[in-house]
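All protein chains of the complex are present and in place, except for one that has been dropped.
Let's look at chain A:
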Amino acid sequence: MQLTLEFGGGLELLCDSEKIHKVNVDLPNGADSDDFTMTHLLSWVRTNLIKERPEMFMKGDTVRPGVLVLVNDCDWELSGQLDTVIEDKDVVVFISTLHGG
């Protein structure tokens, strides 16, 4: 499935200073497309895109507190956070708020 992932607020520095990544994510073996959630996507991102300091992006199995997540321009707190189902062509944005103002 094709996804657009966007990193901002300094998180782009963890993935080769590229803000926008158009990626192709394969579903885990035997998984139904309805099963692919933010939990899976986060672990995919951590393995495939984050090149350094993963602790700036994740804490435990979720994003680090202070990192905002939007799925199709909507706060993921409205769609179930880690349980948000991700589909083909979705746009997922990660923005860190943990930098100076």
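Here is the rule we use: a residue touches a chain if its C-beta (ideal position, glycine included) is under 8 Å from a C-beta of that chain, and two chains touch if they have at least 3 such contacts; residues count from 1.
By definition in this document, contacts and distances are computed from a predicted model.
**Student:** Would you kindly match the missing chain to its UniProt protein name, picking from "Cytoplasmic tRNA 2-thiolation protein 1", "dolichyl-diphosphooligosaccharide--protein glycotransferase", "SAGA-associated factor 11" or "Exosome complex component MTR3"?
**Tutor:** "Cytoplasmic tRNA 2-thiolation protein 1"
**Student:** Which residue among A:Val23, A:Met58, A:Leu82 or A:Ile95 touches the omitted chain?
**Tutor:** A:Ile95
**Student:** Since one chain has been left out of the picture, which residues of chain A touch it in the full complex?
**Tutor:** Touch with the absent chain occurs at residues 8-10, 13, 64-66, 68, 70-75, 77-79, 84-85, 87-88, 93, 95-101.
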